[in-house]
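First the structure, which I've put down as structure tokens, then a few questions once you've had a look.
A single protein chain has been omitted from the complex, and every remaining protein chain is retained in its original position.
Labels run A, B, C and D following the written order; every chain starts at residue 1.
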Amino acid sequence: MVINGKLIVSSSPHIRSVESVQSVMVDVLIALFPAALMAVLLFGYRALLTMVIAIAVAMLAEAIWRRKSDIFSDGSAAVTGLLLALALPAAVPWWLVVVGSASAIIIGKQVFGGIGYNIFNPALVGRAILVVSWGGHMAGDIWPSPQPFAFGYDAAVVTGATVLAAPEKAVTFSLPEMFIGNIPGCLGETSALALLIGGFWLVYKGHIDYRIPGGFIGTVFILGVLFGGGFYANIFMTGLFHVVAGGVMIGAIYMATDFVTTPVTPAGRLIFGIGCGLITMLIRLWGILPEGVTFAILLMNAVTPIIDNFTIPQRFGGVKKSA
Amino acid sequence: MQIIYAIIALGLIGLVFGILLSLAAKVFAVKVDPRVDKVKDSLPGANCGACGYAGCSQFAEAVVRGEVNPSGCIPGGTETAKALAAELGIDFAETEPLVATVFCIGDNEKAADRFIYEGVKNCAVAGRFYGGFKACTYGCLGLGDCARACPFEAIEIGPHGLPVVDQEACTGCGLCVNACPRDLIKTLPRRSNQGHLVLCSSHDRGKSVSKVCSVGCIACRACVKICPQEAIEMDDKLAVIDIDKCDDCGKCVPVCPPVTIYPRTAIPKKLADIEHPAAAASEDGS
Amino acid sequence: MERLLSIIFIYILVENFVLQRFFGICPFLGVSRKMETAVGMSMAVIFVMSMATLVTWLLYTFVLIPLNLEYLQIVTFILVIASLVQLVETTLRKISPTLYQGLGIFLPLITTNCAIMAVALLAVREEFAFIEAVVFGIAASIGFSLALVIMAGIRERLELADVPEVLKGSAVTLITAGILSLAFQGFRGMLTL
Amino acid sequence: MAEHNPYVDDLSRGIIRENPVFRLLLGMCPVLGVTAYFINGLGMGLATTAVVIASNVVIASLKNYIPAQVRIPCFIVVIATFVTIVEMVLQAFQPALYEALGVFVPLIVVNCVILGRAEAFASKKPVLRSLVDGVGVGIGFTLALGILALVREIAGQGTIMGPDPESAILLFGEGFEPMGLFGQPPGAFIALGLLLGFANMLFKKLNI
Partner (left out) sequence: MAKFSFRGGVHPVYSKEITSTLAIVKMPLPQKVVVPMQQHIGAPCELLADVEKIEKGTEVKAGQKLGDNKGFVSAPVHAPISGTVVDIGPYNHPLGMKINAVTIESDGHDEWDENIKPAGSLEDLSADDIRKIVREAGIVGLGGATFPAHVKLSPPEDKPIDVVIINGAECEPYLTADHRVMLEKTEEIVFGLKAMMKALGASEGIIGIEDNKPDAHKQVESMVAEEENIRVCTLPTKYPQGAEKMLIYVTTGRVVPAGALPMEVGIVNHNVGTAVAITQAIREGKPLVERVLTVTGSGVAKPANVQARLGTLASEVLDFCGGISESTLKVVVGGPMMGLAQPSADIPVIKGTSGILALTDEDVYLAESSPCIRCAKCVSVCPMNLMPTSIAQASEHGDYRRAEKLYALDCFECGCCSYICPSKIPLVQWIRIGKNEIMKRKNK
């Protein structure tokens, strides 16, 4: 018997799952589709424009930095771009999207060496930079109101107050309305329903760990019930309000679960989720900013290495607290 | 009056602390390696932490222990580095400048592969896999353990899969020598870069060498016989030239059937001289 | 009491000494390479910072002000801090070599840590009362330590990262600190004195 | 190079080869703290330059009279004295700048650059060379502060020569919305980080 050519020799295992970084990222994009769709339905063409610009700039920035012509590459830049777009208000000017998307990729990711090495969630770095730079556009009291199914309407014209800027007024929106997403807010954050659908897809595909969103949303709910301001007759309603209002849902399901910037240990992920919830509520209730999800997740990203070091799981058959 | 107050106040504060300090120094005296103190004295004493150590004395201890290069003190700059080197001087001065040299020229084209290796790109690891993917079990695997070990970025794997030493950047520290799992790198005295070398490390029999590599030493002894200086000896089926005896007559070069012998001047001096020995041979040595 | 708690909260999170006020950047960059050193340094800073605030505040209030010598502030403070550190170091070295190994070796580094000097100066400038000044010193040092320890954790991970050659070391550390500072912006405006 | 002229070498070393900010990363607190506006950065740089020159000269002239054991405290006293003087001068003639620099003026005293030069250079070299060295280091430090401050002011405020509305020049007209980030603490870190990256790239290209 003759073997033509040479054999490949490698370490075991010799079979690999077909899953790749790219396929994971595509799954995340699929998961974000309902939210993106809702954004377009609610906020019209401006939403679509923002998303297209953000994704295009993100992919372009990454391709240029890496000097590769493969624009889509592993898809992570597209995910970053889309996430950033979904975390922007509908009426932001185009140049703001460009700056945000480019800084997300460059300052949030590439300076650390690219995918896998970034410490902070790139999309949130981009968003935080925008919030700090152009607070008026990003976190003012004036937000475009949604106009369901009016694709051609210009979001910049009609405005309303975000529910978080003045929670007392929130009662004007019913919780079901908030759940569906028919309220003023950032593009992708208003529809808890669409976000949940995508979230279930990610859990089904095994890409996210329920502990992070669970810990995050659970903490926000409990703190909302206890300290939420009690502007609903039922304090549990207040808790729910804090969960569906603002960026908690999108943050908990898509941003706090970003692989690269969150702990790898199960216990660490729970701590991470709870920490995000705590800081979010701290900022919401006592800070001057109406919303704290972005900063909460960034802060927890920063302590992720420390969490990882303190939550090394007990090995199978290991004695608890062994030397 | 103001001035007098100022002088008195400052003087008093100085006095109190001076007394306290000198008392503390006496009462709480601890013995320290005198060399550490000497080194410490040569340091700026700014305790700025720029060196990565907790303070000047920690840095001094590290320098004395040989953990860190004297040039590690950033505020002190070159002046301090020189002073420190003088302080510990003796060991530095005596060593002859060395340069790393790779003893294998079996590149991707000249030395055959046995199988395709897939996995961790690391010579030490790949070499353990069935004796390495190169058919020659002595030859360079070209996965760059030496390049990674070099703190001066003086080694890079060239286009043909062999490491090239940037002779200007190389300090002869020898880290690559230890890093190479196949012991292909030796540090040689820089001097005038003179002498010829047999650029092969295979101790296999000639027949098996020629099967796996077109430029390996086949232990034919032709060079040993022709060398007028008797500078070449056989070491377990491998010709080795003693560069101390070699007078660069070059008589061994034409008699070597696989063309394994080269003058040291022909070894590429940096990655830019891409072509390995043969092409660079025309370059003059300096 | 409330004011004291506010001081603590503000100087740990809102007006973090390193991330918002830019004090102690040199040790922040220098000693954040390893978690172990960062923790040791933090302990030492907390200790010395509270001591220094205490001593300088007393000296300023009871010696310099009565004598109308406020302009000697800088000279006295730096001298006091330098001597204090030296004193603590020599004492610790003899009394508890183990504690010295863990903590004392960081002491000299603190002399030129501008965070210490800043804390002494600010305590006077902000016109804090005695207890407030001490609490301020402790809070500021905890804030410094927090930033240092977080940074050490991140840098241990960055050590393994494929950071572009030109950004390696301090550049990427500064950018990281920038994003960290960005994250701390979330606390902006929370509580005022 | 060093053989040509020691003074040239002393001068250029501090500006380029051993630039305190871009190469040695020393004295970073004021670099970050006062560079929101170009004027402030420049002022801080000049103040530091004054102190480093004066202390270098004094220490170099006194070096033979200072006992080795207590030289560090002596240096500190000398530096602190000059810092106090600079502070008073600023307060008297440039009150706006003095206000803007705030606590960073007295903090010049703990700037490692100054003590570092005193110990590493001035305490060993003649007076004139120490002077030149001080000038070099001062220029290097001021240069770095100036560049960073310029970048931050243009990006973060859209002006130069701010913050005084009288002297400030709006670069891009009224409609421009500057990137507020660079006027704030996070922007200081990020701008310096990126600038450092650029400097490294430049140094590598120029091979220095």
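As a working rule, contacts are C-beta pairs under 8 Å (C-beta built on N, C-alpha and C of every residue); 3 or more make two chains touch, one makes a residue touch a chain.
This is a predicted model, so every value here is computed, not measured.
S.K.: Which chains here touch the chain that is missing from view?
M.R.: Contacts of the omitted chain with visible chains: A, B, C.
S.K.: Taking the entire complex into account, which one of B:19, B:86 or B:120 touches the absent chain?
M.R.: Missing-chain contact among the listed residues: B:120.
S.K.: What is the set of chain B residues that contact the non-displayed chain in the whole complex?
M.R.: 114-115, 118-120, 122, 125, 128-131, 133
S.K.: Mind listing the chain A residues that contact the chain we can't see here?
M.R.: Residues of chain A in touch with the missing chain: 1, 3-5, 7-21, 23-24, 74, 76, 113-117, 206-207, 209, 259-266, 269, 308, 312-319, 322.
S.K.: For the chain that got dropped from the picture, name the residues of chain C it touches.
M.R.: Counting only chain C, the missing chain is touched by 159-160, 162.
Going forward, only the chains that are shown with their structure count from here on.
S.K.: With chain centres taken as the means of their Cα atoms, state the distance from chain C to chain D in Å.
M.R.: So the centroids are 22 Å from each other.
S.K.: CA centre of chain A versus CA centre of chain D: separation in Å?
M.R.: Distance between chain centres: 41 Å.
S.K.: Could you list which residues of chain B touch at least two other chains?
M.R.: 46, 48, 50
S.K.: Would you give the residues of chain D that are in contact with at least 2 other chains, written as numbers and ranges?
M.R.: If we look for residues of chain D contacting two or more partner chains, we find 25-26, 72, 112, 115, 181, 184, 186-187, 190, 193, 197.
S.K.: Give every residue of chain C touching chain A within the complex, in rising order.
M.R.: Residue list for chain C touching chain A: 35, 149-150, 153-154, 156-158, 160-164, 167, 171-172, 175-176, 178-180, 182-191.
S.K.: Which residues of chain A touch chain B in the complex?
M.R.: By the definition above, chain A touches chain B via 6-11.
S.K.: Show me the residue ranges of chain D that touch chain A in the complex, using the header's touch definition.
M.R.: Per the touch definition, chain D meets chain A at residues 177-182, 184, 186-187, 190, 193, 197.
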